[in-house]
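With one protein chain removed, the remaining protein chains of the complex are shown where they sit.
Residue numbering begins at 1 within each chain, and the chains themselves are lettered A and B in the order written.
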Amino acid sequence: MTANHELQFTPEGKLKHFLSIEGLSKSLLTEILDTAESFASVSDQQVKKFPLLRGKTIINLFFENSTRTRTTFDLAATRLSADVLNMDISTSATSKGETLLDTIRNLEAMHVDMFVVRHSISGAAHFIARHVAPYISVINAGDGNHAHPTQAMLDMFTIRRVKQDFSQLRVAIVGDILHSRVARSQIQALNTLGVPEIHVIAPKTLLPAKVETLGVKVFNDMEKGIQEADVVIMLRLQKERMTGAFLPTESEYYKCYGLTQDKLKSAKPDAIVMHPGPINRGVEIASSVADGMSSVILKQVSYGIAVRMAIMSMTMQAAGTQ
Amino acid sequence: MTANHELQFTPEGKLKHFLSIEGLSKSLLTEILDTAESFASVSDQQVKKFPLLRGKTIINLFFENSTRTRTTFDLAATRLSADVLNMDISTSATSKGETLLDTIRNLEAMHVDMFVVRHSISGAAHFIARHVAPYISVINAGDGNHAHPTQAMLDMFTIRRVKQDFSQLRVAIVGDILHSRVARSQIQALNTLGVPEIHVIAPKTLLPAKVETLGVKVFNDMEKGIQEADVVIMLRLQKERMTGAFLPTESEYYKCYGLTQDKLKSAKPDAIVMHPGPINRGVEIASSVADGMSSVILKQVSYGIAVRMAIMSMTMQAAGTQ
Partner (left out) sequence: MTANHELQFTPEGKLKHFLSIEGLSKSLLTEILDTAESFASVSDQQVKKFPLLRGKTIINLFFENSTRTRTTFDLAATRLSADVLNMDISTSATSKGETLLDTIRNLEAMHVDMFVVRHSISGAAHFIARHVAPYISVINAGDGNHAHPTQAMLDMFTIRRVKQDFSQLRVAIVGDILHSRVARSQIQALNTLGVPEIHVIAPKTLLPAKVETLGVKVFNDMEKGIQEADVVIMLRLQKERMTGAFLPTESEYYKCYGLTQDKLKSAKPDAIVMHPGPINRGVEIASSVADGMSSVILKQVSYGIAVRMAIMSMTMQAAGTQ
C-alpha cells in the first residue's frame, strides 16, 4: 500500500490530492503560497471569475456540517468557474444503507472531477483518495482530529503576508492542542517552512502525549509561552469538551488561557493574533483582542478563498495530466 | 447615528441598500418601476440572462424560512448572471454560538457583494446595513412586522401595469394589518406614489394603534371598505394568530373578511384583486376569486422577478461607485 504522504502525488511528483501537510516539501508549500498570491487580489476586481476550472464538476462531500468551510470552498470553486454540487450526506444514499465506497463509486461514475471531503473520522479523505479514479482530486477539508491542511495553508499565507519571512519567527499556538486537527496541520506547516520556534500552550489535559516530538516547545503557563511571540494562534475551544474531565470551568479556562489585552503584552509589540473561527468571545479570546489592531482573524477568512483557489487549481491540473 | 432613511443612500444620493419604502422619494420609486419594466419582458426571451452582475456574489441570508421569496431572489440574481449562495442560517455558525455580527464580518471577508436578508426580528436588515463594508448592498427581504419593501414594489408594479396612473385610485387593503410587514410597506409606497385614497379593513384587534396617522381610512366593515375600490389587496392570514385573542374562528373570519365573488361586487367592475401569497383558499379568499378574472395574483409573482432584478442592479451599481 502506498504510504500516506506518497498518495498525494502523481507518478511525476505533482500534487494531485491535498490531504495532509505531512510529506509535503518546503518548495511545494511555497508554490501553493505563491499561487495563492496571484488569486489574492482577485476579490477586489470588478469581475471575480477565472475560467481555469470551467466545465469541471466539484462535489462538496460534507459528512460533518460546517457552513463556513463549505462556503469558502464553494466560493473558491465558483470563482474558478467550476460547477459545484453540495452534498448533505446525512440525507443521501448512505442513509439507505449504501457504503461510503459505493457512494464514492457512484459519484465517480457521474464523471466528477474533485471531491472536497469533510468527515468526523480521521483518515476519511485518505481513504477516498486511495480509491478514486486517477483523474479525480481529493481535498481534505478536515478529518476527525487528524488534519485540516487548507486551514493551515491559509494561516501560513496570512503569516507570510504580514511577516514576509518564516525563518526568524516565534509562533505560539494556544488551546486544545490534543483534539485540534488545525493545530496538527499548523505545526507541520510551520516546521516545514522553517519557523525556528513553535510554542504550544495548553493545560496538561489538552496536550497530546509526547507532543515535544512534533518539534515544539511545551508551555502550561500562557504568559511564558507567548513571550516575545511574533504570532499568537488561538484555537477554538470545543465547548463539548467542558463536560468531560479535560477542563475546569469556562471562566477558569478564560482566566488561564483566554487571550486578553493584558496577556498579549507579553508578545512582541507587532505580534499578530490569529484564530480559525468561529470565535467564542470571552472564552478563548477577549472581544477587545479579536476586534483589535493585532487581530488578523478576518484577513484569514479572506485569504482562505485565495489559498483554496490555489490548491484546487494546482491539484486539478496535476490530475488532468494523468 | 445615521437616520434609518438616510442609511439607504450613498453620499451622492444613490440607492445603495433597499431596506424600507420609508424615506424614498416618488421619483426614486418611479425609477425602480421603470427599470423593472425593462426586465419584465426578459422572461419571455429565448435566453433569459443579463450580464449585469456577472462575477458578483450574492448571499441569500435567510434566518426565517421562505421558499417562495428566496426562489424569486435566486432567480432574479441568476438571470442577472450573479453567483448565488443560499445560507440556511439554522445550520450555520450562529448555531455554534457566533454572533450575527461575526457571521456578517466573516461573509464580508469572503468578498461578497450583496446580502439579501430575511429575519423574524424587525430592524435586522437595517442593523446589517449599518455595519457592512461600503461596497456591499443589503436588500431587506422581510424583517419581523416591520417591512417587506420588495413585495410592496412588485405590488406597485402590478398596479401600474394595469391601472397606469396612481393619482386617481382607491386601494383597499384587507386583513391582519397589525402584524403585516407587507401592509406597512404597501401603505408607504401607495402614499408616496400619490394614491389619494387608501382604505384598510380589519377587525379592531388586527389594527395597529393610531393607524389613521399612516394616511389611511379605517373600516371594520368589509363591504363599505372596498366600495368602489380599483384595487383590493388581501393579506395572508397567519393561522398562528388564530390561537390568540386576536381572532374569532376561521369560518367567522371568512364570513366577515374573506373575499368572495359576492363581496367583490362592492368594488368597481374593473377592480383587480391582489395577494402576496401563499393564499389560504377559503380563509381570506374564495377560490373562485383567487382564480377568477379580477385576480392578478400570479402576475404579481411574475413581476416580482423583474422588480427584484431592478432593485438588485440599481443598488449594486450604487455600491460599486463607492
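The working rule: a contact is a pair of C-beta atoms (placed from the backbone, for glycine too) under 8 Å apart; a residue touches a chain by one contact, two chains touch by 3 or more.
Nothing here was measured: the structure is a model prediction, and the numbers come from that model.
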Decide which residue listed in A:54, A:224, A:239 or A:265 touches the omitted chain of the complex. A:54
Hidden partner chain, touching residue among A:3, A:109, A:209 or A:293: A:109
Which one touches the absent chain: B:72, B:137 or B:180? B:72
I need the residue numbers on chain A that touch the omitted chain, in ascending order. 54-57, 83, 85, 87, 91-93, 96-99, 102, 105-112, 320
Residues on chain B facing the left-out chain by the touch rule are 43-49, 65, 67-68, 71-72, 74-75, 78-79, 239, 277-281, 298-299, 301-302, 304-305
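Please note the rule applied: only the chains that are shown with their structure count from here on.
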Chain A and chain B have mean C-alpha positions lying a whole-number Å distance apart equal to 41
